[in-house]
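Scroll down for the structure; my scribbles are underneath it.
Omission of a single protein chain aside, the complex is shown with its protein chains in their original locations.
For clarity, chains are labelled A, B and C in written order, and residue numbers in each chain start from 1.
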Amino acid sequence: MIPSLDLLLALAFGNLGLMLLAGRNPTAGLLSMILYALQGWVLVMLMPALAEGAASGLAFQVFGWSLSWELNGLGWFFAIITVGAAFFSAWFAAGAWGVQGTRSPWAFHVTLAANVAAMLLLLASRDLLTLFIGWELVTWAGYAMMIQSGGPATRAAYKYLIYGVAGGLAVLAAVVLIQVQAGGLGFAAVAAWMPGISTGMLWALMLLLGVGFGIKMAFLPFHRWQAEAYGESPGPAAAFLGAISSRMGLFGLLILLVHFIGLARLDELLLPLIGLDARILWMWLSALTIIIPTFIALKQNDARMLLAWHGIGQGGYMLLGVLVGSELGVAGGLLHVFNYATYQAVLFLVMGAVVYRTGTAHLDRLGGLITRMPLSYVAMLFAIIGLAGLPPMNGFVSKWMVYKALLDEGLPLLFVAAVIGTLGTILSVFKLIHNVFLGQLRVEHEQIREVPFSMWGPMIALSLIVFITGYMPGLALDLVMVAQTSLGFAALDYHLGGFVTDTGNLNMLAVVSVLLLGMGIGAGIFLLGGNKSKRVHQLDNYAGGHFLTTEVRYHYSHHFYAGLLRLIGPWYITLIKRLEGGIAALTDTLAAGSDGLYRTAYTPILMLAATVLGLALVL
Amino acid sequence: MMVWVVAILVSLMLIGAFLVVAIPDLLGAVAASTAVSLALSVLFVVLRAPDVAMAEAAVGAGLAGVLFALALRKTESRRTRDEEAS
Amino acid sequence: MRQFASLLFLFGFAFFLSVLVGGLPFGAAPMQVGQAIVEQNIEATGAANAVTGVLLAFRGMDTLGELTILFVAATAAGMVVERRKHGVSRDSVAGFILLAGAELMFPFLLILGAYVILHGHLTPGGGFQGGAILAAAFFVPFLANPGRAFQGHAMAFVEAFAGATFILLGIFSIFREGDFMAPMFLGTGEFGQLVSAGSLPLLYLALGLKVGAELGSLVAEIAAAPGSDDPLIEEPQAAKDL
Partner (left out) sequence: MNPEILIALPLLAAFLLPAARRIDASVGIWWGPLVVLANLVIAAMAWWKVQLIGPQSIALGGFAAPLGIELRADHLGLSAAVLLNLAVLLLWPRETPDKARVSTILLVLTGAGCGLAMSADLFNLYVFFELVAVATYGLAAANGKGEALIASLRYLILGALGSALALLGIALVYAKTGTLNLTELGGMSEALSGPAGIGALVLMVVGFGVKAELFPLNNWVPEVYAHTESRVSALMAGIISKLGILVLLRLIAEVFGGSPGLEFLLWVGVLGVVTGELAAYGAKDMRRVLAYSSIGQMGLVAVALALGGETGFIAALILMLNHLLVKPALFLIADAWPGSLKALAGKGRARPLGAVLFVLLALSLIGVPPLPGFWGKYLLLDAIFTNVTEGAGLLVGLILAATVVEAAYFFRIAARLFGSGEAAEESKIPGLPAVAALFVIAFLALSVQTGRVGDYLKEVVHGLQPQELRMAQSDFPDPAASVNGKGERL
């Protein structure tokens, strides 16, 4: 049988059905892993068919619109990441965690399957209507995934939902507007219609769709829902959501900005008064999205919240890269989608494992776990190096490409902004790994053990991917190029170790080899030179001339970076927060008013008034 | 001639309708409303609609008044609320 | 404030109503349908009273609907009233003059009602008016002497039988004429005679009996309901909100 999109969707929905029926079974996690692996295999097999578009036989006629699906290169790229993230999340949940770690493993497996199926539908959309259907399904599936933990997660998910519904409706309004104006909804038809429309119309569409997609991506200033919603989700769910869910917003924005409007048209769209064009506006919004949430991440005291705030910032690099528009920039932005998914998943999985063992993710209540959970430590180390964008991990490659593209295109200010973001990242991931794994072990954690294989397996596997694709970025760039050419950009000249451009090359094979060599020499000197170190007990320690007792721990975690945080003062966030609160209060007031209106007893007067005013209106 | 008859009847109806609203005694208001109906039924006769006139007289002036009066007697609320308040 | 608002809107309504009515063609009304009915009535229905022709023949369904409105209103009222019947209330008997007058009026009202109903297709009047008079014949003595037994059973059967007859006549005409509520299957008869105009007199008879029984039992039911000062009635708390 030749694998087709139908087979893929059948597998995805079959998995959903299977999980609904058998999700309580202890083998459910294993089953769904197999199914995700199969989906991944089908996707790989689909690769040659992408040039013509892998169409699905699934089709509906509703109200004169035909709904059908077709996978293209861009969607395929995101689909690979989706299925991969789902595979590792399911692996994590398949064993011990799935049995005890959540209120109901059934709910997790079902919602994960639903999310994957919804995302595949979205990614395979061939017109705006199917896109919107997929969009809404993804929103609701995400909501279902977030509410599992109950408690504060419910409130966070509720906030997500309000944002998500509002964004979805903005998309809906734009879709209908396009349908009425353009007479069709097919991506190609819309792209062909776009050049002829007026500037006002273009702004309206860009605003509606930009807000809709931007909310999903937690683009500034619509970022306030995401951190809480992801942070409060259970470990593997957060890993999956953090890795790929909000990238659906990026997918939408790419279709809108690159495919529909086109970067050239963006350049022509001048903002009134300021004189900036729309593309620069988007790029600066991306840059702000990188900087502000990253620095908010700094002050988080909950590890999962810290990671979630980071996730918001990383999205900015992706869009920024693509908007640069050069082969290097687009490849960098898209590669960052892949890279980010790998290390963000690891980080959430590690924190899931830590929470599984210690019951908390609060940074003040952890520390020193390196001796108890060394494998988790290694996984996190790999991942945070990736997140910080340092060699030899994959995050370095994609960020490097974005930086270089920015400089090549003559955008130094944006380059500086991106680097400031990276600085914040380095600071905060240091806080993360220090407060969780380094420092002193707390008394109550002395008895804990490393998590079982079913949990460290996916973590280590993923962190190896982080390393390998950092060592050999050509492997990931193979996938990226499919999306890049599908978006209509020229392919980047790349090889296994990196890329070649007119202004310079990158060969990670060389870089990493040198790095490893250096480390090897250092280790050799250290070992050959007679190991001078001495093993002391963790508590054999003193500060300010006093020995520390077991009761008083010397822990650096509290008020980490206090000085820096005082300096940056998050006034901007307060503004958005106030706005959000204001809208909520206004809704409450209006709601009370409406309720009151319906409770008044003097209805005949209302009726008479309506009649008279109505007559006055129309006569 | 016809115009004057109609005018007088309509004026009677207007006065009656005003009294319905103005009289504090509810039984009185019912009586006033039957008066309106009666004047209306005469008006129908004048306008050469005897069928409607009969219906109006039987139902509007007769039956409705009886039902109202009965209901008032059952509820004992002979006064309007304004009256009770003062 | 509320009264001021009502007054304001009432004036507004009156103003707009005058605007609307001002646009109507008075004196030269485009009464195509009315005109056509006046012209065709005698030929089509044989009823001397054109109003009856309209009510029972041309727009028989409307009349059925109106009849049913009365019926269902009485049913609903009965439902509300009856449920409050906790204690037994009996109002005092009226004085001699009222009693005697009421008893005296009974046969006259009965005959008048019957006449109005039966001659509905010939002269002004008909089922509704006659029915109301018939009802009055029954409830006037009853009001004068509330203690008097009321034939609820008989009324119910008259009501059901009369209403059913009205509809069954309509259904019967399906078999004769092919149309529902076609009243002419008995032929138009001799113009101006009592037995003429097809089934219209029968329909009116059914209608009159139905209306009479309906109104009669409604008044009786309300009269038999307990008053607010009777014991065992709890005033609904929410009543004060209205």
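FYI, a residue touches a chain if its C-beta (ideal position, glycine included) is under 8 Å from a C-beta of that chain, and two chains touch if they have at least 3 such contacts.
Computed from a predicted structure; not experimentally measured.
Q: Using the contact definition given at the top, list the shown chains touched by the missing chain.
A: If we consider the entire complex, the absent chain touches A, C.
Q: Please identify which residue in C:L109, C:L122, C:M181 or C:A223 touches the non-displayed chain.
A: C:M181
Q: Using the definition of touch stated at the top, determine which of A:G14, A:G186 or A:G457 touches the missing chain.
A: A:G186
Q: In the full complex, which of A:P3, A:G23 or A:G73 touches the chain missing from this view?
A: If we include the chain that is not displayed, A:G73 is the one touching it.
Q: Sort through A:Y36, A:F88, A:F132 or A:W456 and give me the one touching the missing partner chain.
A: A:F132
Q: Identify the residues of subunit C touching the omitted chain, counting contacts across the whole complex.
A: On the side of subunit C, residues 16-17, 19-25, 29-34, 36-37, 40, 44, 57-62, 64-66, 68-69, 71-73, 75-76, 78-80, 82-83, 153, 156-157, 159-161, 163-164, 167-168, 170-171, 173-174, 177-184, 210, 234, 236-239, 241-242 touch the unshown chain.
Q: Which parts of subunit A face the unshown chain closely enough to count as touching?
A: That gives, for subunit A, the contact residues 52-53, 55, 60-66, 68, 70, 72-75, 126-127, 129, 132-133, 136-137, 140, 143, 147, 150-151, 154-155, 157-158, 161-162, 165-166, 169-170, 172-173, 176-177, 179-181, 183-189, 204, 255, 259, 486-487, 587-588, 590-595, 597-601, 603-604, 606-607, 609-611, 614-615, 617-619.
By our rule, only the chains that are shown with their structure count from here on.
Q: Could you state the distance in Å from the CA-based centre of subunit A to that of subunit C?
A: Centre-to-centre distance between subunit A and subunit C: 73 Å.
Q: Quick one: subunit B and subunit C, Cα centre-to-centre, how many Å?
A: About 18 Å, centre to centre.
Q: What part of subunit C is in contact with subunit A in the complex they form?
A: For subunit C paired with subunit A, touching residues are 2, 5-6, 9-10, 12-13, 16, 19-20, 241-242.
Q: Can you list the residues on subunit B that touch subunit C in the complex?
A: Counting only subunit B, the residues touching subunit C are 50-55, 58-59, 62-63, 66-67, 70-71, 73-77.
Q: Give every residue of subunit C touching subunit B within the complex, in rising order.
A: 49, 51-52, 91, 116, 124-126, 128-129, 132-133, 135-136, 139, 143, 215, 218-219, 222-223, 225-229
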